[in-house]
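Data first, discussion second: the structure below is written as structure tokens.
Excluded from the complex is one protein chain; the other protein chains are retained at their positions.
Let's turn to chain A:
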Amino acid sequence: MIAELGLAALWLAAALAGLQLFAAVIGLIGKGDDAEGAGIAGLVRPAAIVQALLCALSFGALLLLFARTDLSVLLVATNSHSMKPMIFKLAATWGNHEGSMLLWVSVMALSGGLIALVERRLPVRTMIATLGAQAFVGLGFYAFLLFSSNPFARLAEPVAEGQGLNPLLQDIGLAFHPPTLYFGYVGLSVAFSFAVGALLTRQVTPEFARVMRPWVLGAWSFLTIGITAGSYWAYYELGWGGWWFWDPVENASLMPWLAATALLHSASVLAARDALRAWTIMLGVVAFSMSMIGTFLVRSGILTSVHAFAVDPERGSFILALLTIYIGGALVLFALRANTVAEGERFSILSREGALVVNNVALSAILGIVLLGTLYPLLTEAFDVRVSVGPPYFNPVGAIFFLPMMLVLAVGPMLRWRNDRLERIRWSAIGLLALPVALAIGLGISLKIDLLPLLGMALSASVAIGSLMPLRGRALRRVPLATWGMVIAHFGVAVALFGMSADTAFQKERLVAARVGETVQDGPWSITLKSVEPVAGPNWTAIRATLLASYDGGPVQESHPQARSFWAPPQDTSESALLTRWNGQLYTVLGGEAEGDRWQLRLWWKPFVTWVWYGGVLIALGGALALIGRVSGDLKRRRAQARNIERRSAGDPLMENPA
């Protein structure tokens, strides 16, 4: 009954999306009432709100089915198991293709409903066009779900037990990783709808940028958290000791993030200075395109990975068709309308806008490099040449644009809008540029490390100091929240960059076969294999090593890496063990048994590696603070306007001309 209810709600929601699109089209081409947002066009907002409720109901139904482990439902039977802990039962709802698409659609519908409910700043027609675009995008996903990925399909005969969830995915990280990325993707779809709406009605204004910005900020913060969490998950779950592999699946999440970062900064220019109009629209289209390309790469089965839940060519073609329709349509619209978007305000090269243009260009270049590197193996495969593209390509080529961008990041926030004078910022700029040069030379002479980590470390110092410069000489209590957000996010970039560089430069790896009782040195650590014993969990058995580790002769800490065997489904994984200090982590992996009663151990001392993720968290926190600052600022302004209108209607002579 619950499954049928969920499916019915989904069909109704799809029908409402159809109504929403129809009403929006009538509103855009109609005259009289419709053109003013009344009549049929007046249905757009209510349709969006009801659609959101129905989608939430449908997703709730699926959650309930998983919580109860209803084995008469195909999706539950293939992805869950009655013996699983509750949190993993719930996480299994989106740990598969159908459920994750339903989550996507639900979040999208909820966003549309929220916009319809609260957003009043845009012109009526732009609003109608935006919600129409939102419904158009939504309809594609409804069709995808209902025709090729029905999450509520029943089994003819209920099975006795479910097949379980891939053990690699049975992890607390999973409960958060996909939803955060989806919130990010969906946020970018909202930005896309706003861009299409503004383009359709030719209303590319600072007000449009202010309306779109919270969605971009939110999407960007979620993507940042999603990527950070995904990186940490790969780090400790895969047991390979790295935090970024340039795997196509990782790139699929990085590309929308790069585009969103550029969009965020260009939207700021548009909101503050009414410049970069067409460029901001273009980035809105590109950012959503990257989310769709990412989804296509990950879900079509064109890449084999832990993310390709269902290798089904039909689904791949479906996503590809959606991608072509949305992106192709948006680009055609852009080509037709871009020349009618009036030129924005002008600015000089040495200005905040100028620095942000450099940021945008560098981010776009990096995006292009990552996209090419990700698609290249797929292209050559069409010619039957199989290649893989990895760090030797991405690191140096990306760095050519990334490192200069970091320099501009250090200096840019000090610049004034529109036009700045070199004399004003000369000393701080020279300081910020000279510091990394001096550091690089100093570090390069005293330590023997590779060029890229060396430059990364040197630049991180510059970025850290530069990021704090906007606070200089200001009363900290008066600094707006949005500025704090910028400062914290930029500081987070410095922290992450330092962590990446320091780990790359200084990590120490030991690979040994050790007898019980034997002691091994790894960097400053001395590690003793105390014992190896069998252990059992709720759905796995394992052998577990007990290691006694001491940092630089300090107190002894225990570490317990495991080699686990899951039995539903049967699979072996190795569980690494981590000892965290403020200045890094000891990462240990237990391998198999070697000849002569020895056990294989892989030990890494990874200095400052945790800073990679601390930085990611800071960046996301900065985004969240900026979002709160912007939204609360908007709310204040709205209340002030409401008061003004009240006073005016009360005939207050002093308020004839409110600002």
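The working rule: a residue touches a chain if its C-beta (ideal position, glycine included) is under 8 Å from a C-beta of that chain, and two chains touch if they have at least 3 such contacts; residues count from 1.
Assume contacts and distances are computed from a predicted model.
**Student:** Can you pick, from "Cell division transport system permease protein", "Cytochrome c-type biogenesis protein CcmE", "Arsenosugar biosynthesis-associated peroxidase-like protein" or "FAD-dependent oxidoreductase", the UniProt name of the chain not shown?
**Tutor:** "Cytochrome c-type biogenesis protein CcmE"
**Student:** For the full complex, which residue in A:L422, A:I445, A:A475 or A:A650 touches the chain that was left out?
**Tutor:** Result: among the candidates, A:L422 touches the missing chain.
**Student:** Which listed residue (A:L90, A:A513, A:L578 or A:V617) would be found touching the missing chain in the intact complex?
**Tutor:** A:A513
**Student:** Determine which one of A:V186, A:A234, A:A362 or A:L579 touches the chain that has been left out.
**Tutor:** The missing chain is touched by A:A362.
**Student:** Could you tell which one of A:S428, A:Q557, A:Q600 or A:N644 touches the chain left off the display?
**Tutor:** Here the residue in touch with the unshown chain is A:Q600.
**Student:** Among A:M86, A:A160, A:A335 or A:V385, choose the residue that contacts the chain missing from this document, as touch is defined above.
**Tutor:** Residue touching the absent chain, from the options given: A:V385.
**Student:** On chain A, what residues meet the omitted chain?
**Tutor:** Its contact residues with the unshown chain are 166, 168, 239, 303-306, 308-309, 311, 346-350, 354, 357, 360-362, 364-366, 368-369, 372-373, 376-377, 380, 385-390, 392-393, 396-397, 400-401, 419, 421-423, 511-513, 563, 569, 571-574, 589, 591-592, 594-596, 598, 600, 602.
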